[in-house]
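Note that this complex is displayed minus one protein chain, with the remaining chains in position.
Think of it as A, B, C, D and E in the order they're written, each chain with its own count starting at 1.
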Amino acid sequence: MSPDLVTFGETMARLENPAVGPMRHARSLDLGIGGAESNTAIGLARLGGSAAWFGRVGDDEFGRLITTALAGEGVRLDHTVVDGTAPTALLFKERRSGTLTRVQYYRTGSAGSRLRPSDVPHDLIRAARVLHVTGITAAISDTARQALDDAVETARDAGVPVSLDLNYRSALWTPAEAGECLHTLVKRADLVFATEQEARLVVPGDDPAALAAALAALGPRDVLVKRGAAGAVALCEGRLHVQPAHRVPVVDPVGAGDAFAAGYLAEFVRGLPVADRLATATAAGAYAVTVRGDWEGLPGRADLELLKTAENDVTR
Amino acid sequence: MSPDLVTFGETMARLENPAVGPMRHARSLDLGIGGAESNTAIGLARLGGSAAWFGRVGDDEFGRLITTALAGEGVRLDHTVVDGTAPTALLFKERRSGTLTRVQYYRTGSAGSRLRPSDVPHDLIRAARVLHVTGITAAISDTARQALDDAVETARDAGVPVSLDLNYRSALWTPAEAGECLHTLVKRADLVFATEQEARLVVPGDDPAALAAALAALGPRDVLVKRGAAGAVALCEGRLHVQPAHRVPVVDPVGAGDAFAAGYLAEFVRGLPVADRLATATAAGAYAVTVRGDWEGLPGRADLELLKTAENDVTR
Amino acid sequence: MSPDLVTFGETMARLENPAVGPMRHARSLDLGIGGAESNTAIGLARLGGSAAWFGRVGDDEFGRLITTALAGEGVRLDHTVVDGTAPTALLFKERRSGTLTRVQYYRTGSAGSRLRPSDVPHDLIRAARVLHVTGITAAISDTARQALDDAVETARDAGVPVSLDLNYRSALWTPAEAGECLHTLVKRADLVFATEQEARLVVPGDDPAALAAALAALGPRDVLVKRGAAGAVALCEGRLHVQPAHRVPVVDPVGAGDAFAAGYLAEFVRGLPVADRLATATAAGAYAVTVRGDWEGLPGRADLELLKTAENDVTR
Amino acid sequence: MSPDLVTFGETMARLENPAVGPMRHARSLDLGIGGAESNTAIGLARLGGSAAWFGRVGDDEFGRLITTALAGEGVRLDHTVVDGTAPTALLFKERRSGTLTRVQYYRTGSAGSRLRPSDVPHDLIRAARVLHVTGITAAISDTARQALDDAVETARDAGVPVSLDLNYRSALWTPAEAGECLHTLVKRADLVFATEQEARLVVPGDDPAALAAALAALGPRDVLVKRGAAGAVALCEGRLHVQPAHRVPVVDPVGAGDAFAAGYLAEFVRGLPVADRLATATAAGAYAVTVRGDWEGLPGRADLELLKTAENDVTR
Amino acid sequence: MSPDLVTFGETMARLENPAVGPMRHARSLDLGIGGAESNTAIGLARLGGSAAWFGRVGDDEFGRLITTALAGEGVRLDHTVVDGTAPTALLFKERRSGTLTRVQYYRTGSAGSRLRPSDVPHDLIRAARVLHVTGITAAISDTARQALDDAVETARDAGVPVSLDLNYRSALWTPAEAGECLHTLVKRADLVFATEQEARLVVPGDDPAALAAALAALGPRDVLVKRGAAGAVALCEGRLHVQPAHRVPVVDPVGAGDAFAAGYLAEFVRGLPVADRLATATAAGAYAVTVRGDWEGLPGRADLELLKTAENDVTR
Partner (left out) sequence: MSPDLVTFGETMARLENPAVGPMRHARSLDLGIGGAESNTAIGLARLGGSAAWFGRVGDDEFGRLITTALAGEGVRLDHTVVDGTAPTALLFKERRSGTLTRVQYYRTGSAGSRLRPSDVPHDLIRAARVLHVTGITAAISDTARQALDDAVETARDAGVPVSLDLNYRSALWTPAEAGECLHTLVKRADLVFATEQEARLVVPGDDPAALAAALAALGPRDVLVKRGAAGAVALCEGRLHVQPAHRVPVVDPVGAGDAFAAGYLAEFVRGLPVADRLATATAAGAYAVTVRGDWEGLPGRADLELLKTAENDVTR
């Protein structure tokens, strides 16, 4: 059976200090995995959808950590390649204070960045309900960008909607480089997710609504401008939606955007209307930030109910 | 020497995930004990009173954990039964986010639910200054409800005041079942503790004061309506008291109600006036919620002083 | 594609004290999963084979823990049932000293014990290279034993070899009950795994070789008598093999037998000769006991190489 | 009801590095309690006897830790004094390697060393079946030594047997000081526990049997010479017994002697013959050393059975 | 090369409960070091300055912990004395709730309190750009106070500015004792750091500005009145500055004052103007309170940049 969502990119082993402070003070670093695209795949799978992710991992324990975690979450990995010639990339996250974070990559020449067009499973994409990509893949290597182009074209040719999360990473390219490349991608996408800052890499605009309009003018029918604790502004199928966020205690903001995309797409592939997509998107974002880790807090359907019940219980 | 307070019920081993998130992600679960009645017994003992608890525990490590913890806190266990025919009950607490919690019991057929009238130590109850019971005992088994009735009648016959905390648990019975049973219990109680929702299971009422009045009309001379961070409304000996809560960082709200009862009863058995009972009740509640666990944060007398000093020090 | 090995049974959440001593002293219990049949499925999958496991789990976090772990290890779960009417079983393991262990189950009425004939995927079994079962399934409930019978008959009818690990559990039935039932099972099995004690439940015999011969006389073509640190005695295809064990530091002996079966069957399904099966079986057993947990230490192919290299390096 | 055993002395908070190595490398130190006499009281209580301990603790968290732990283990503390004028003593244990340990005390002027004759509960001692003392009490302060003398005389006058564990601590006094004082104590004791080295502080002797005979010549009817992994040599009621030790993996040898005394005395107060006393003494010692901590591993009756079963099961 | 800052005093091993609650519930205590003066030395060194600290530590693991930590942070210890006759002082910090803390010292007769005038390195002080002292040193022993006087006089004679942080500790002396002594010290200081409460020990004053003026009237050219989350009021070189604090999540307020002094002095020794000194002082204070521990969170120059960037990024 074909998956609802196909996505791909580089997923890394993630190491971070368990308590905030200088990372050199840590006696141990917490180990997990992270990758914008695989986070979204997990999020959709937890909400009952089926998701496939492909990419390259090294033939090492970190590669096996990635495939174990994704398979455990029910993400299909049939087209994932174990590349014996390069190591799995590492992401070190220094939680320097409750609100300040630094990132260090060991990513140059990694297995994940060796993704190439021949890795792209055309039939899988053609049978999907949505192809989800991010701007990160365009930045990690030339072959990865070619694979991205190939996948997007394959989807477009087959009439499969293309979902794009801009996901700008300053460590990987300059705003100018990113802006040019992302502009091209937005034009070929059907759904676009962006923060205000990311949107401004591509189009001008003073406020979220203006940015959404400017992006939509490039072609996408759904544009989602994410505003963190301020919620989201969406221009979907020609109509503007202002969606507030849930008020929750924030433990770790990383992954909120991937969760938002997962929630939105989970309802999109089920054919639900925009209001439902936005509701699930913000609920998924809320769960993501209340738990340590990039994807660990993502909700299942029962968790959505739990949140709803709690918020309706005014006396709770 | 007779204890100031006698209480009884089912105390369970408690297991919960150390960090918020899906419980299945935890590599270990924190182990402790919990039981509404024994929590209150510990709270009163920490405040210098003497408390006895009885009930059944299994002949297993969880039963020994319970008796070790209670004896360590100075709670008398002379009438506690080790039941070799059934396991100690388990309570799993999934901290799903900073504010959302799920509970799963392994409680069916447990040693604690095998409590029966023959376990009730009549002489101990007759010599106490107060008998404290909760609605939970009425819900766990028929024999436990019979033991509850027996204990309450014994106290009433001996002129020992009966303290009742409604303590509704939705996993154990329906609102209708609970309402009927609790109504009967309130009529036989001298002191009643309830949240607004719990009060509404028994009597109608729009606001805390109305609920307190309605409950008091059934008989009890002291009715305490607990409102969490909003404090408490009390109708004691015919007079209404509105008690604000301390403002503290909440780490774990579980056990706040048991702490409130412990604080109130600790001063009640010493013959202190209502204002003092309420002050200690709210201070005990404040300490309970700033520490992980159901009872671990309960204050001693020196802790009450520490809180008072800190709040009076405006420059602190 | 059909899996090489199909197996089924009850897999439980496993909780144990992290440091040896009375379990009540533990502040937290390590959480994992365990089940003889799923351990063997994982072991075979790690060695490059394909394995499917089926059974029932509760609709709770422990059920999700089990399916996440098994799917992460690449075990196929297409026929696993989430039973919303009963909880997942629990296994508490008290490591009382370095060599003494106690077990307590919360297993009565569990989801896993509700396994029934209608859960058996006949087509899956008919297409497998081996069906692996254990005596535990016969002991957990009447419906589970019926499912066991159904599965074994299905395999036999289709010419699929039946592998049986006696796996006697004294908490579940008496030696007499077990002996009678296992006798019947041995007669229908093609491969039989047993410790000396387990073998004696079914047949008389003074030493491993005699026991193996007596078991083989009941029908199985391969009989493996496991002797822990003393290795194994095998009567396979009519020939006796005495296989020594690797000398390794033992951290946790639980799961060694499941590992042995996994190693043996991994080579069996590849059509390798007995000597290779025994070599992999003992290597898998060696890895299993050097790591905490029932299955966590099971080796991949590269680990087998690592062990071989180390043992050949006399100067190491 | 009178306790079987009465004992007293100084119990300290114990802090030690969780992993072997220089203590300064530890990021945290494990916290517990330790005291030779209270260890023995716990050991006897776990074996079903009743034990009372008295002494002084500070009015601080470490004092409360001590009373909570002892009360939790069922040791009676009715005569324990909370001394608000001095801190509870601390014991730091640096586990420098698997076999090498260093100790640092913060004990000068401690609450425990302020023990004095007026603290001695004469009636409690007169009603006991045995009074158990150690040489440590004689070394911590003049008033403590006076209390020791007072207690011993009280027991002797009442015909209560006096049990003495020499327990030499080089940090507290010189061999010469200790030898003189312990000589006097041995003459007044009925049961004496000593290692070979400790025995030689008091009497000459080439081997355990000679040492036992020399000690017995001073008066005691039971002399137990402890030899660690080599077992014990006992001269009890005029007859020599050579008792082997159980073979167990040693995790922490501290507390083995206190366990041995506890096991011996547990059967002594039940009136069991010497062979049974020695059997329980060595089993208790075996459990003590397989668990981290001074007393945490001490066995209950069921643990003795578990050990016996395991050793009788040759195939296990 | 001479250090920019010379400071001295008593640094202690610090032990605290990892989770808030009664300290007796902790199974382990976190181990670190703390000392107002050495905290400031570390803070200045992290900001690129050079700092020397001297004092006495015991010849034990806690002494070695202190010298290892300070040397690791680049603080020069050439004149630090290892005193083999007394133990290193201990500081126990009971985090009783998120906002309430208790402290217990094992400090009487400690190595650090044996500091004496002969320990003072006159040449080192004469060559420094600032001598930093605190009121604590005056309170720990007579010889320490003499050493303090000696050091201050040495600096004044050599024209080296004297920086004084009042740092009142109620466990060490009374307000009256402290007030008298600190008054004398303020008169000899060039820079003075104080909270409002500490200032009032020395001078009268209703508000921070009045207090600063009153202190400045005694001689110091820079007076810094610290107000925690409310920032600071400074009267420096005759001009009043009102400095707001950064808004950060507070994890552990201990050490904020030492951090403030470190930040201020780091820019002072570089000859930067008051505005820069205050900016760095408040940034250092902000970092100090967002990380557990007294000094662990202190910022480097890159951390100052990170904070600035984050606060300027309004959309972050």
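By definition in this document, contacts are C-beta pairs under 8 Å (C-beta built on N, C-alpha and C of every residue); 3 or more make two chains touch, one makes a residue touch a chain.
Here the structure is a predicted model, which is why all the values come from computation and not from measurement.
Among the chains on display, the ones the left-out chain touches in the entire complex are A, C, D, E. Interface note: of A:Gly9, A:Pro22 or A:Pro208, the residue touching the hidden chain in the full complex is A:Pro22.
By the touch definition given at the top, subunit A reaches the unshown chain through residues 15, 18, 22-24, 26-31, 60-62, 64-65, 68, 87, 90, 92, 94, 104, 106, 108-109. Annotation for subunit C: contacts to the undisplayed chain at residues 248-249, 251, 287, 290-293, 296-297, 303, 306-307, 310, 315. Counting the whole complex, the residues of subunit D in touch with the unshown chain are 19-22, 25, 96-100, 102, 195-197.
Heads up, the rule we're going with is that only the chains that are shown with their structure count from here on.
Shared contact partners of subunit A and subunit B, listed by label: C, E. When subunit D is fitted to subunit E on its Cα atoms, the angle of the rotation, on a 0 to 180 scale and to the nearest 5, is 180 degrees.
For the pair subunit B and subunit E, the distance between mean C-alpha positions equals 46 Å. Looking at subunit D, one finds that residues 27, 68 touch two or more other chains.
Of all possible chain pairs, those that touch are A-B, A-C, A-E, B-C, B-D, B-E, C-D, D-E.
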